[in-house]
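Only one protein chain is missing; all other protein chains are in place.
All chains are identified by letter, namely A, B and C, in their written order; residue positions are counted from 1 within each chain.
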Amino acid sequence: MQELNVVGKSVRRKDALDKVLGKSQYSGDIKLPGMLHVKVLRSPVAHALLKNIDCRAAESLPGVHAVLTAKDIPESNTHGIIIKDEPVLVMDKIRKIGDPLVVVAAETEEIALRALSLIEVEFEELPAVFDPEEAMKPEAPKVHDGGNIQSIRKIRKGDIEAAFAHADIVVETSYRTQMQEHAYIEPEAGVAYLDGDVVVLRVSTQNPHFDCKEVARNLALPLNKVRIVQAPTGGGFGGKLDISVQIYIALLAIRAKRPVRLVYTREESMLASTKRHPYVIKYKTAADKNGKLMAIDVIVIGDTGAYASYGPGTLTRSAVHATGPYEVPNVRVDAYTVYTNNPTAGACRGFGVPQLAFAHEQQMDMVAQRAGISPIQVRLLNALRPNSQTGTGQVLETGVGFVETIEVAQAKALEVLGRIC
Amino acid sequence: MSKFEYYRPKCLNEVFKLMAENHGYSLLAGGTDLMVKLKENLIKPTAVIDLDGLEGLKGINLEAGRIVLGALTTHTRLEQSELINRFAPALAKAAGLVGSPQIRNKGTVGGNMGNASPAADTVPVLIALGAEVVLSSKEEIRTIPLEELFLGPGRTVLKPGELITTISFEVLNHQGCSFQKLGKRKALAISVINASASLEIEPETKVIKKVRIALGSVAATAVRVSAGEEILIGNYYSSELIKKAAEEVSKAIRPIDDVRSTAIYRKRVAEVLVGRALEEAWSQVTCTRGG
Amino acid sequence: MDVPWKKPGAKLPVLEGDKNMSKQTINFMLNSQKVSAQVESDSRLVDFLHEMGLTGTKLGCGEGDCGACTVIIDGQTANSCLVLAPQIDGKEVTTIEGLGSYEQLHPLQEAFIEEGAVQCGFCTPGMLLSAKALLDENSNPKREEIIRSISGNLCRCTGYTKIANAIEKVVRSKS
Partner (left out) sequence: MKKRGVGIGCMWYGIGNTGLPNPAGAFVDWKDDATVSLMVGAADIGQGSNTVLAQIVAEELGVGYEDVLVTSADTGVTPDGGATSASRQTYISGNAAHLAAQEAKKVVLEEAKEMFGVEKNQVIIRDRRVFVKGQEENYKSLEEVIGGCRRKGKMTIGHGWFNPDTTGLDGETGAGSPYDTYAFATQIVEVEVDTETGQVEVLQIIAAHDVGRAINPLQVEGQIEGGSTMGLGLALYEEVKVLDGKIKTPSFATYLIPTSMDVPTMHPLIVEEPAESGPFGAKGVGEPALIPTSAAIANAVFNAVGIRITELPITPEKVLDQLAENQ
């Protein structure tokens, strides 16, 4: 590769100085003159029809400046990166514990919290579904009107049946992976204020331009009347891709005509943010007697919880990556994104690939064992290399450094562990 | 967090007076548990009495063959104390496995007891060491064996107006003590289960004279399990005997399922931990303490 | 989260804070400067510091489980979310604002930058204070002691290795 001056050098991070001095102003550190504090009332039940919300007592509490419900959202009352299926504030149906019902802006956090305790909510609980495989059955309670199978992503290549019929080695295993929290150390937070007729937000976010569109759409504002500035963000890992505080604070800044701030507590962050999709993976691998892969047949079920969020994108990526970094001539994958009344799962570092890696890498070791070769041999035998074809039929002409990663790791293992796999 | 008055008295009499005047008081020793309870609104005191001003309750002393710990001794002090490392290294070990450096700097041995968590790390060691606690009130000073302090999670025999002032245990020449902890990670880990054992031997014959086995996180309070002790007393140490004693302990306990683990797992590893604790105690008594 | 919730017809919760509690005056040393301030009896140190404009101390969990709010009190680290503001009366408190400045970084701050120990930065102030407290007490700690000294500070970005490297670098440069 070409020798370069700046690229390839470990220069000092742009933001490191402010960070080591404690000078970086994260959203929760920002204090604006006359700033109000926001709290959110959330559902304690997983599935219910919302009948009535009585905010009168909260509204009349001294120090409270605005109490908003779904009725106060000028337009849309929906958000979501792929499908707009999540309400800003619930209008008629609660789909998970933690669904937002009311937002309050008050002089202090304490008053805002007290206002929440004065709100009366009437609801009618509905039968709920918490298991994705149960949710796929036709008789399961419906989380959304369209049914619980949000989408299916299919990959089809070659002739699966023939490959399995001729295989010397067949390995079939079911895997389950858990729900994971992103656990960034900075909980979600943001401030909003008016600059003339523009509402300006400084928020902890991974995607300000998306936030801008969602705020504008729900507030019925043109995009040039909403300005989102990302504040220094204390980690994201996919969990700050979805809307968190943005629409609430924009709404309340406009309503109260005062700057507002909303900082989630850790518990609220855990309750309201998305998670890594828990997966059920049924994985079947066919190989010849030498350990050369012939086919994979995979079913993936991802529990996306109450809302789609990045679910369909995650399951699509899982389907594409289901082969692992290997050449597999015959492929069948069905990846289901399923709604339940669980916490919403969304984007999480790795996007559905860690779950599949957990499966395909154990499959590879089992194939190796059956073929009587080492885990490294089975990988080298099947590795994607320049001009290999992927499970979706893409030919990777260049930029395929997979084998080198095996070799480099193997050499290091010999050096520091004294052995290889 | 609820509104309360904050006091920092300088002497015990002032503490007694404040406890008498404020019925809804909470005592603040290190605050590492109290502050969490306040935050979660699990308690709503009208007064918080900070004991930090009671300098006399912070020391570690050797008095007439007993180690005396002021109730306000922090875990960091315990862990670093020369006296403790010399006479009760298992206690130093347990203190060093509590929470994190920040928690150990603040949290105190007395506070940990007052909090009465079944998972407290220093408690099983102190029970194994045969510790007694001194409870003081305006009216009386009483001394009870540590294992009698606890009634259940968060509940002690402390009466209104009473507080833990000192904890003490006898220093024995031919005794070894140990601590074993199983957490879900290596720091900031509440014990899934912990165990301590002390062995006292007859110096001439090496016959086991006295045994105490205590476990945490297997019941509503830290518990002493005599079932395992009886097997060992009057016998010579052997790995088969240890195994048997550990099995007895495992049979005797009735742990529960909770967010950290399962009852079945706890029963299984109780046996492992008690076995390891007895081994560790034995190596203490024979190697480091001269036997 | 403790979800504030009320079913129709249920009795209103008793409201705290109706009584007017007296404020307390506290005197303490903050980053080597004498400070006298009025504090509410139930305010936490971390919130009080923010009120004073010292926002370098971060709040990550409020329960002493993450260490983002670590400060040094009388030479020892503490989670400032687990300390009441009135408790620091008569004490000496060091926050990240007392560690270095744009003009003169603390060697630990310099090393954190150089060694790539900073990513999102939210754990950084607390991490630096834990490291400082260690080095103040022990100028030549072993790698294990370094790692243990930051075991009360969660970091989700770096995997800790580069943080330990940075602290080790300062130790090596001193010895």
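Criterion: a contact is a pair of C-beta atoms (placed from the backbone, for glycine too) under 8 Å apart; a residue touches a chain by one contact, two chains touch by 3 or more.
What you see is a predicted model; the values in this text were computed from it and never measured.
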{"item": "Visible chains that the absent chain touches, using the contact criterion stated earlier", "value": "A, B, C"}
{"item": "Touching the absent chain when the full complex is considered, from A:S60, A:T108 or A:Q394", "value": "A:Q394"}
{"item": "Listed residues A:F123, A:F164, A:Y193 or A:F237, member touching the removed chain", "value": "A:F237"}
{"item": "Omitted-chain contact residue, chosen from A:H65, A:H79, A:K157 or A:K292", "value": "A:K157"}
{"item": "Per the touch definition above, residue among A:A105, A:I228 or A:I247 touching the missing chain", "value": "A:I228"}
{"item": "Residue ranges of subunit A at the interface with the undisplayed chain", "value": "1-2, 4-15, 46-47, 81, 96-97, 128, 130, 153-157, 173-181, 183, 200, 205-210, 212, 223, 226-230, 233-238, 240-241, 266-267, 270-271, 275-276, 310, 313, 316-317, 319-321, 324-325, 333, 341-343, 347, 349-351, 353-354, 357-358, 360-362, 364-366, 375-376, 379, 384, 391-394, 396, 398-402, 404-406, 408-410, 412-413, 416-417, 419-421"}
{"item": "Residue numbers in subunit B that touch the chain omitted from display", "value": "100, 182, 184-190, 259, 261-262, 264-265, 268-269, 272-273"}
{"item": "Residues of subunit C in contact with the chain not shown", "value": "1, 60-61, 63, 65-66, 115-116, 119-122, 147-148, 150-164"}
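Just so we're on the same page, only the chains that are shown with their structure count from here on.
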{"item": "Whole-Å gap separating subunit A and subunit C, where each centre is the average of the chain's CA atoms", "value": "30"}
{"item": "Whole-Å gap separating subunit B and subunit C, where each centre is the average of the chain's CA atoms", "value": "28"}
{"item": "Subunit B: positions in contact with at least two other chains", "value": "none"}
{"item": "Residues of subunit C whose C-beta touches two or more other chains", "value": "2, 17, 62-63, 154"}
{"item": "Interface residues, subunit C side, partner subunit B - complex", "value": "2, 16-17, 19, 21-22, 24, 41-42, 44, 62-65, 67, 70, 76-79, 81-84, 86-87, 89, 130, 133, 148-149, 151-154"}
{"item": "Complex contacts: residues of subunit C adjacent to subunit A", "value": "1-8, 12-13, 15, 17, 50, 54-63, 66, 68, 95-97, 99-102, 105, 109, 112-114, 116, 118-125, 128, 154-157"}
{"item": "For the subunit B and subunit C complex, residues of the former touching the latter", "value": "1-6, 8, 28, 31-32, 35-36, 38-41, 44, 48, 50, 52, 76, 99-103, 105-106, 186-188"}
